[in-house]
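Every protein chain of the complex appears in place save one, which is left out.
A, B and C label the chains in the order they appear, each numbered from 1.
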Amino acid sequence: MIKVGIIGSTGYAGAELVRILTGHKEAEIVWYGSRSYVDKQYADVYRNMFQIVDAACMDDNMDELARQVDVIFTATPQGLCASLVNEDILSKTKIIDLSADFRIKDVSVYEKWYGIEHKSPEFINEAVYGLCEINRDKVKGARLVANPGCYTTCSILTAYPLAKEGIIDMSTLIVDAKSGTSGAGRGAKLPNLFCEVNENMKPYGVATHRHTPEIEEQLGYASGEKVVINFTPHLVPMNRGILATEYASLKKDVTYEDVKAIYDKYYADEKFVRVLKENELPETKWVEGSNYVDINFKIDPRTNRIIMMGAIDNLVKGAAGQAVQNMNLMFGMDEAEGLNLVPMFP
Amino acid sequence: MIKVGIIGSTGYAGAELVRILTGHKEAEIVWYGSRSYVDKQYADVYRNMFQIVDAACMDDNMDELARQVDVIFTATPQGLCASLVNEDILSKTKIIDLSADFRIKDVSVYEKWYGIEHKSPEFINEAVYGLCEINRDKVKGARLVANPGCYTTCSILTAYPLAKEGIIDMSTLIVDAKSGTSGAGRGAKLPNLFCEVNENMKPYGVATHRHTPEIEEQLGYASGEKVVINFTPHLVPMNRGILATEYASLKKDVTYEDVKAIYDKYYADEKFVRVLKENELPETKWVEGSNYVDINFKIDPRTNRIIMMGAIDNLVKGAAGQAVQNMNLMFGMDEAEGLNLVPMFP
Amino acid sequence: MIKVGIIGSTGYAGAELVRILTGHKEAEIVWYGSRSYVDKQYADVYRNMFQIVDAACMDDNMDELARQVDVIFTATPQGLCASLVNEDILSKTKIIDLSADFRIKDVSVYEKWYGIEHKSPEFINEAVYGLCEINRDKVKGARLVANPGCYTTCSILTAYPLAKEGIIDMSTLIVDAKSGTSGAGRGAKLPNLFCEVNENMKPYGVATHRHTPEIEEQLGYASGEKVVINFTPHLVPMNRGILATEYASLKKDVTYEDVKAIYDKYYADEKFVRVLKENELPETKWVEGSNYVDINFKIDPRTNRIIMMGAIDNLVKGAAGQAVQNMNLMFGMDEAEGLNLVPMFP
Partner (left out) sequence: MIKVGIIGSTGYAGAELVRILTGHKEAEIVWYGSRSYVDKQYADVYRNMFQIVDAACMDDNMDELARQVDVIFTATPQGLCASLVNEDILSKTKIIDLSADFRIKDVSVYEKWYGIEHKSPEFINEAVYGLCEINRDKVKGARLVANPGCYTTCSILTAYPLAKEGIIDMSTLIVDAKSGTSGAGRGAKLPNLFCEVNENMKPYGVATHRHTPEIEEQLGYASGEKVVINFTPHLVPMNRGILATEYASLKKDVTYEDVKAIYDKYYADEKFVRVLKENELPETKWVEGSNYVDINFKIDPRTNRIIMMGAIDNLVKGAAGQAVQNMNLMFGMDEAEGLNLVPMFP
């Protein structure tokens, strides 16, 4: 039984970690960190956990935490993990950081897009980008894993095989993504109020969203070339779910079967990636509450483009689920332990 | 490993049975019945089940089914189970009927409220009303269990201890209930369209809803007197969840502590009933996806009434979850097997 | 053309006043008060008003305002209007207060339920309770109108004719009300976040909600006796709409036709009250965006109770629409001017 500490356990991603780990057979949460709710019962903050979790919230003391636990999840705003981590801590425990602090290898890119100084750039190289399906082996040996962003997980996995195999022109790649509102977090802000979000739909962060360089970097590794894309996120009135619709010009003349074979090459053995049947398109509801990514594509011969589509639950495969998947890999456990979550419908 | 057959597996309650049983360690679905989708892959009807369920839908042949399975769930419209069941079938298999056919002991009451003739009244007496927390021992020995309705489960469990202990005047009981839309089923009907339900709220079946006599009968047993109530259901724009707000005059002068002690007497050891802390009121979201009933109450000294409130997920504790709980009891398994479902939030 | 000033024009009720008055032929807004957004363009706060309203927000200076306008609407939190109003102001302008400050005649009741000291009790007697259908003549001559609450407007109008005619036992009256979320205002609070409200349903303020004494007072006048009720509000995941379901025992043996005749006696000539056809029940969607109250009832001979149901748009008939209706009466204009709003569906 490994011991788990969560810093930021009362945000939505943190709460999803709690939900998932509650059903994990080989892990036990011993530290429910939450700066806002120190000493308050966790189940008073998240009442779904009444009679399930019997523990009070703790502060952010990562040094103390490192002494007590085998792995720390940081589900906190950008900058916090980088400001707390040090060699002493990493010598005692593993860290899975759900923030962006260690996702981007070029610190100047990080600082430019995030607008903050990186407080521990010395660990960036060591950190492994925790997209399990792509970096599985590296994750296994990591002390510090940078858990991918929600949009990025969906966007990268949807395009990865085609980028890797070089059949799409990366300079034409456009990612139009739509997200439910839990991705905006639990902060009490006007734009997140029910009446502002409900019956509304909007783009935001156009040409400036922070997940852009993360997608570019990873698809750059895949394709072997520098990638610059348009990424446009949208807010949609629902709790959970991300849908990425991606457009790229084809470099070769390919059939449905050709492309399907490429997806199968990378994903046929992946438990959490479901390449759908021909003409069935991803819908977020079919993956809700689960760690699945549903993917499909359509070739448009009129424009010589391919439209790739992917759907995830932003809090599971896009955050907590993938973090647990990383933990399972890091500790040599069954990769799917705790993640056999059947999507809930309706 | 017991073998399970489901008649009506492609309705919402049936699909929830599939979701839950997929995670059950000692049961295996071998028959996915669905008159509408015979021979179609189940995962083509419910795409959340893609790569999880690999089976085609079957017809309603209960005789054949009885030869193959240990227990049959009928998640079908009123009248079907009663028209199919017979002694031969019951001698071979157990039946858990999610319809209303065997819930009401007085066949004339059933026929009046449901407007159909009962096709097998000879089994009504034998059938056990499967409200596990109240009829646990009877369920254990049953061949035929009448799984309670969604509104009724919530309404009865919320008032039961006070009815049983005689502290409320049953002639004053009013149940005002609100439900999400999955309770209306998956039929393609105009009133269930998104644009008709969304941003809308309405009462329906006022003074005539079929769950009324079921609540009356069960609370009659509890209180030892004939009970006649007002029950008013409402449709609310959400997928899952029932909230029952119940009003009754107090027969005695009681304190919060008195009433809390009564609830605890009946529910303190019940895993799936959570009597909340003082001043915390039930909300449907905190039980979503789980088998919990959340209950609390408020005494109003100004009117000498008590307001009792209960919340469930209508598809779980209000249908499939309770049906599995009944199955677990009938087969001597851990009552909570397959039902350790943590509520999903948000 | 009368000149209008709004204090609190950037809350939801204030914004609805702006929407409605924009289409009013004889009134013109000259003061968009908003403490939070002073000097900011109104259309930057409510972008629906882009190219419609060209004015900046002003502060709460009621003295200055009184010199400039014919009528002031105060769409502000409890206590503000009472703290600002004085004889000098009322000698220059009329006030329609959308807060609760002048709704309740007994100042001790107000202070007990609202938990604040009343700053200008000397105007309570003068203030007219602006439920137009009931107090029309008094409103016409008023300087100070207390605009009714949203729940109360719906609850009172639904029961009023039966209370007035003495056919229901007022001691048995129970009001179970459900509201959309705009009633909670535009404050950035955790419980109002999209992810907390969406797919959720909850009671709140059980036995303690502030609209209770307001309903009791008005129905007390109608029935000629002291009225004490249970009033239970619920929050429902939609923007607009209140549905009140009310229960009372019948004092006489009445038929559908008897009761219909009573409703018609009071409402047949009322433009904004629609008593529905037999068996058609109120739904909030059918009144959305309009000033209508839709009402119907059902007699239950089994329990000798009548169930009365009413639906309004909380921001229109429950706030801004009724305020404009009051203004029209106070200035001798067509009562429906600016209020010919056709409900929007879907």
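The rule we apply is simple: a residue touches a chain if its C-beta (ideal position, glycine included) is under 8 Å from a C-beta of that chain, and two chains touch if they have at least 3 such contacts.
Remember, it's a predicted structure, so these values are computed and weren't measured experimentally.
Chemist: Please provide the labels of all shown chains that the missing chain touches.
Modeler: Taken over the complete structure, the missing chain's partners among displayed chains are A, B, C.
Chemist: Of A:Asp59, A:Glu111 or A:Glu283, which residue touches the hidden chain?
Modeler: A:Glu283
Chemist: Counting contacts across the full complex, list the positions on subunit A that touch the omitted chain.
Modeler: For subunit A, the residues touching the absent chain are 172, 174, 176, 178, 180, 195-196, 198-204, 206-207, 228-230, 232, 234, 236-241, 243, 245, 247, 281-285, 288, 298-300, 302-303, 305, 307, 309, 311, 346.
Chemist: Using the touch rule from the top, list residues of subunit C that touch the missing partner.
Modeler: Here the touching residues of subunit C are 12, 15, 19, 22-23, 44, 46-52, 182, 199, 239-240, 274, 276-277, 280, 283, 285-290, 294, 340, 342-346.
Chemist: Tell me where the left-out chain touches subunit B, residue by residue.
Modeler: These residues of subunit B touch the chain that is not shown: 12, 181-182, 186, 188-190, 192-199, 237-239.
Convention: only the chains that are shown with their structure count from here on.
Chemist: Compute the distance, rounded to whole Å, between the mean C-alpha positions of subunit B and subunit C.
Modeler: About 38 Å separates the centre of subunit B from that of subunit C.
Chemist: Among the residues of subunit A, which ones contact at least 2 other chains?
Modeler: Within subunit A, residues 12, 182, 199, 239 contact more than one other chain.
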